[in-house]
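If you scroll down you'll find the structure; I have some questions about it.
Selected chains from the complex are presented in situ; the others are not included.
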Amino acid sequence: MKAAVIVFPGSNCDRDMMVGIEHSLGRKPEMVWHKETELPDVDFIAVPGGFSYGDYLRCGAMSAHSPIMREVVKKANQGVRVLGVCNGFQILTEAGLLPGVLMRNAKLRFICKDVHLKVENAETEFTNKYSAGQAIRVPVAHHDGNFFADDETLAALEGNGQVAFRYCDAAGNVTDEANINGSRNNIAGILNEKKNVLGMMPHPERLCDTQLGGTDGKPMFDALVEALS
Amino acid sequence: MKAKVHVTLKNGVLDPQGKAVEHALGTLGFAGVGEVRIGKYIELELTDAAEKSKENIENMCKQLLANTVIENFDVEIVE
Amino acid sequence: MSEITPEIVAEHGLSADEWKLCLEIMGREPNLNELGIFSVMWSEHCSYKSSKKWLKTLPTEAPWVICGPGENAGIIDIGDNQAIIFKMESHNHPSYIEPYQGAATGIGGILRDVFTMGARPICNLNALRFGEPDHEKTRHLVSGVVEGIGGYGNCVGVPTVAGECEFHKSYNGNNLVNAMAVGLADADNIFYSAAAGVGNPVVYFGSKTGRDGIHGATMASAEFTEDSEEKRPTVQVGDPFTEKLLIEATLELMKTGSIVAIQDMGAAGLTSSSFEMASKGGVGVELELDQVPMREEGMTPYELMLSESQERMLVILKPGMEDVAKAVMDKWDLEFAVIGKLTDTGNMVLKWNGEVVGDLPIDPLALASPEYDRPWVKTERPAEVKAADVESNVGRIDALKTLISHPNMASKRWIWEQYDHMVMGDTVGRPGGDSALVRVHGTNKGVAVTSDCTPRYCYQDPFEGGKQIVAETYRNITAVGAVPMAVTDNLNFGNPERPEIMGQIVGCIEGIGEACRTLNYPIVSGNVSLYNETNGTGILPTPTLGAVGLIQNIDDAASVAFKKEGQAIVVLGE
């Protein structure tokens, strides 16, 4: 796998993402500054979390217009795998690679804690090391993770198997209490139609290391490495 | 010259901030307030004649200032 | 320029004696620009005039101390050419006036103290005190402060890993917001603030200067009265996004080998940064104030010298390195301007479009800043109460329930879940334990951090209370398996002009000093916040300590959770 991590002004999980990928890949991905107009030859692009442009105006709105994003969109359309985590997910929706938007959390507070996610679609190159219905533990850290899409879009997402993860309890039950931010249908992560682009609010890269308290995020990177080598 | 832009949520889009304010006003003892919707109000100084057209500002809104999936915008040009 | 009347002098907070000293140093009547500079340089906030005498008694040395008090932050050696740089600072008054921005800019300021010296910040802590939970202002203050700390810390991407938060009626009119930042640097690449090299360029970078917080430093040293809410427009607004760029740009600039000396512009902005740098280096400085990047039109030299706009740095470059530095700032979209040069006159000369608008001798002003031996009385220890004499009409279970549901005792999860405590990917011990534990990136070493204070003890017996705080931090660090190394302090008290309050200050400092000497546990940095009083009622004495310890192998660390059924529970100690 040849991987790149995009760095925007205000990205702050770029190093976390680099380390997360390195755990599975055995070497560092390329770090690409947002002002670049060309991407190196890669088959996996990660758009990391953080507060690009301070989250000002709307989260991800300004980054979506960075020079490098034109390239990311082009590669995604050619089938290159793209993962957007947290702010990266917001950027991918603003750039039009994924449908819907991420609004302010229903309780209006920033939330940082471990949550459980039910794996809805375990047949993608991102998720095939999990089993369908499995509950995994992954941290969230966001202020604007409340996924919204209109009824029609939502029906399409559900119908095409584009929902990758939902917030659930430890036993895997998708409940209102487990819906930490008010997302429609408890959605925590979605795929594009071709399933080569995944956006998710929780941070798999933060739980790939036993010293940090768990490794439930690691199978995602392992799966990608396996699929792309 | 200035442009005044209002960005508001489309009908049917849930507004978590508006809901919270609605609720907080109730707790503070302000009765009689129905729905609250929160949008943005943006003022842009225009320095260059070429940019003063309404169409131009509308393009800025479409490209950056508003997310047209969930938001409407309204542009007014003032002296 | 307006004439200096006694009213103007009083407005600048100078006492009659201080005004006399000012005239002596100048040898003439100062103009308004110069008076403004005297006023901030001699404010309690910048000069420590009431506490200096006592602070000198604290132990500050140990073989592992690289830099003790006097610089932007303290530095300790953790081996392998690595150093930990840390400090705690208060933003009490600003956070009462505007809780969100006050707390946010407090975080920004303390982070700058740490990265100014060459460290990448690796975690933040905070210590908070509010009035009674049902007091009319408390809810607003708590939510604003917690959101402000989170808003800033989360955005810059530095994890907030520990802290404390308590409520007591003595803080009804004076909440406390103390923030601590901890950074990691290469021990052989540390940066200091002493300017050197006559002719070297004085360079400004970061955000533009606006009319933010003018008089902020003098405000932080004045007792609150009912009408102080009127001082609101002096509130500074923080821009964590720019701070994040500033961290990256500063650390990148430090790798270019172009820096002679560097200092952030904190309280009293350009004035205190340029004075301190010149005074420490024994040089003069000439500033072209019209070159300062300005946010607003019509700004005056007075405003530029006193502005507390955030996210700004001052640096002395090696000759000819301007272009190298400018390229770094351009990459990060930050302002860059050469605003002056070092001279051999020993004076600070301020110019505005070529004309001299101020000329002050640096050393006499900086070194002659007043130092007071304020009168104090020893705190009387209250009579002892015997447990048997206290009538009890509650059962044990009810008593326990009351205790654990008290806001001071209850879990603070509602606070730390609003802070990103995991970003940077090295938080091994998350909030909720005795100390948080942060891995030294790329190694198996860990840094344990905690902040503590027990004001009720200090109120009853400042000396014993001071000792107890030191011991508490020591236990918290030890409890996770780390070796306690050094301390930073933030001394929050009421009005030092009252002998009872001065007695608390003296008692606490003596207690802290004694315990630190006994434990070989030096105090390497700190901050003082006095005049925490409203209408004559002071806060409980609240000398907060932040401590740092080291564990060689984080796999050996211990945590609070009971691990398995059937394991024995053992009580250690007396």
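A few points about this structure:
As written, the chains take the letters A, B and C, and residue 1 is the first residue of each chain.
One rule holds in what follows: a residue touches a chain if its C-beta (ideal position, glycine included) is under 8 Å from a C-beta of that chain, and two chains touch if they have at least 3 such contacts.
Bear in mind the structure is a predicted one, so any value in this text is a computation, not a measurement.
Recorded composition of the complete complex stands at A x1, B x2, C x1, labels matching the chains displayed.
In this text, only the chains that are shown with their structure count from here on.
Work out the mean CA point of chain B and of chain C, and you get 39 Å between them. Inter-chain spacing, taken between the CA centroids of chain A and chain B, is 28 Å.
Centre-to-centre, using mean CA coordinates, chain A is 37 Å away from chain C.
Taken residue by residue, chain B touches two or more other chains at no position, since every residue touches fewer. Looking at the complex, you find that chain A touches chain C at residues 9-10, 12-13, 15-16, 19-20, 50-51, 53-56, 109-113, 139, 141, 143, 203, 205-206, 209, 211-213.
Within the complex, the chain A residues that touch chain B are 57-58, 61-62, 65, 94, 100-101, 103-108, 146, 148, 150, 182. Across the complex, chain A is touched by residues 12-14, 16-17, 19-20, 63-65, 67, 69-70 of chain B.
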